[in-house]
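Here the structure comes first, spelled out in structure tokens, and everything after it is commentary.
Only a single protein chain was left out; the remaining protein chains are all shown in position.
Which chain is which? They are A and B, in the order written, and residues in each are numbered from 1.
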Amino acid sequence: MIEIDNLTFQYNNSDRPALKDICLHVEKGGFTGIIGPSGAGKSTLTYCINGVVPHYLTGDFYGSVRVCGLDTVDNGCMVLSRHVGSVFQDPESQIVTSVVEDEIAFGLENFNTPYDEMEKRITESLEMADISHLRHRDTAGLSGGQKQRVAIATAIALRPEVLVLDEPTSELDPEGSASIFETLSRLNHEYGMTIVIVEQKVMLLSKHSKRLIVMQDGRIVLDGMTREVLRHSEKLVELGINCPRVVELAGKLSKNGLYQGDCPTDVDEAYTMVTDILRRQK
Amino acid sequence: MKSLLTYVNGESFFHRLHPLTKLAWAVAACVACFASGSLPFVAAMVILCILIAVFGGIFSEALSVLKFFGVVAAILFVLQIVFVRSGIVVISLGGFSVTDEGLLAAFFVSLRTVGSLAPLSLMIMFTPTTALSAALTDNLRVPYKYTFIVTAALRFIPTFTDEMDHIVQAQISRGHAIDGKNPVKRFFGILPMSIPLLVSSVRRIDQMAISLETRGFGLGVRSTYKKQSFKAGDFIALAFVALILVLGIAL
Partner (left out) sequence: MIQVDGLSFSYSKKLPSILSEVSFNIQKGEFVALIGQNGAGKTTLLKQLNGLLKPTRGSVKICGMDTRTHRTSLLARHIGYLFQNPDHQIFCETVGSEIEFGLKNILQDEDIINERIKEISALLSLGDKLDKSPFSLSRGERQRVALASVVALKPDILVLDEPTTGQDYRECMEIMDIVKGLNDSGTTVIMVSHDMEVVAEYARRTIVLRGGTVAADGATPDIFRKTDILSSSNLRPPQIVELALKFEDGFHTVVTAEDMYCEIARRCGK
């Protein structure tokens, strides 16, 4: 679905590459989370998938990026936008109209979609993003979480195979963030949409994403199944990543010789770990 | 703070009118108010606006816009009183006097300001921006790029007023005395705050450009979701608009 090979990219007017020698293959139907400190190149990586790099944001581009079989250097954003839906950090600056259904229609209008087809797609994408009840609402009166789900609906109305999201929950409260992830999980499970998401909230990622990629200084430093990656608690702490507190706890326990087993990734596993430790002592 | 000049959702007769009908009314009412030399006519136009707001179910929203115009009108009112010196003196306070002609002129100018600006704002409050841009593009053949700029600008007004609010509060909170009583001091205190507003706007616009890029903006031929046709109500309204225009110029 996404094939990135030996990608190095340096923005014009920058003195060092934002991405260095990235190799990343994402399968159809995956749910991939990308984490890392700010300045690690996470946003740039998403821009390379939706074609914003190198078409809108320019620079020196080495290596190759193929999305749904299309080379992103030969195909512009517009062509790619039928295959890759994009959602960005700031909900405010993605919404250009005053009514929810108009916002979803906007993208379809740009592609000269006939009226009947638009009607169908709007209903369908609102349903998929679970916001059918917001169809006739004013965009200005929506909460941040609702605005981001409108942005998701807008992207999926073009029926992309991949959805790329760049920190969509950074401005949202816990409830709004959770609602975004539930919508994404639904799109992934029920509709088989491939999801790639950059996110700081590791707790939410650990619950929803199947694969986790850790970036630092333009490189991918860890890549694997979410649970496997989270077990590298020491490495994560060293990179300055906010790992789940049970992972941090397990790290402390094993460092001091109280625990040797697998690192727990959720509360239930941690419970088993702690009861084991306490039972052994008695 | 409530934002001025945004579309207010509703199902009234005025909401359902064709955007161009409403635009025609706004332009005609504006021209009529300026062309007319009759105080009663201009006053009637202002009352008409208020009635339309009431029957359109947007009175409370319109009231905040009206308050804003009220301030502008009040400033003009004072200026007129000060500068029109002819006529009979009605009130005299020390060295300062108010004449009957001055009062009349002040009344006229303030009403004219409200009467010419209010229809335009009402039109914006009754019409979704996308419907307006679609009508301009489809019926008047205005290139889509231009109508898009207008609709996007209107869409961002509430965002920017919110942002300005935050900025002013942030500055007061760190001891910048722009919450005092002196309006001149307040004005000059607020002036430099336009820098953070500008910076965040540029950031927003940059983000928006990227977002538009990924949604196929500017591909060329585009279709329209909300196509509206002229109905009977529009023709009646347009006839009324023509009447206003004629009356305004004649009186």
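Assume contacts are C-beta pairs under 8 Å (C-beta built on N, C-alpha and C of every residue); 3 or more make two chains touch, one makes a residue touch a chain.
Quantities reported herein were computed from a predicted structural model and do not represent experimental measurements.
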Given A:28, A:136 or A:252, the correct residue touching the omitted chain is A:252
Considering the complete complex, identify which of B:38, B:169 or B:182 is in touch with the unshown chain.
B:169
Subunit A, residues in touch with the chain not shown (by the definition above)
36-39, 143-144, 170-171, 173-176, 200, 203, 240-242, 244-246, 248-249, 252-253, 256, 258, 267, 270-271, 274, 277-278, 281
Considering the entire assembly, which residues of subunit B contact the chain that has been omitted?
163, 166-167, 169-180, 192-193, 195-196, 199-200, 203
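One rule holds in what follows: only the chains that are shown with their structure count from here on.
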Taking the mean of the CA coordinates per chain, how far is subunit A from subunit B in Å?
41
Quick one: in the complex, what on subunit B touches subunit A?
3, 6-7, 9, 128-130, 148, 151-152, 154-155, 158-159, 203-205, 207-227
For subunit A, which residues count as touching subunit B in their complex?
47, 50-52, 55-57, 77-78, 80-82, 84-86, 88-90, 92-99, 101-102, 105-115, 118, 122, 136-140, 154-155, 158
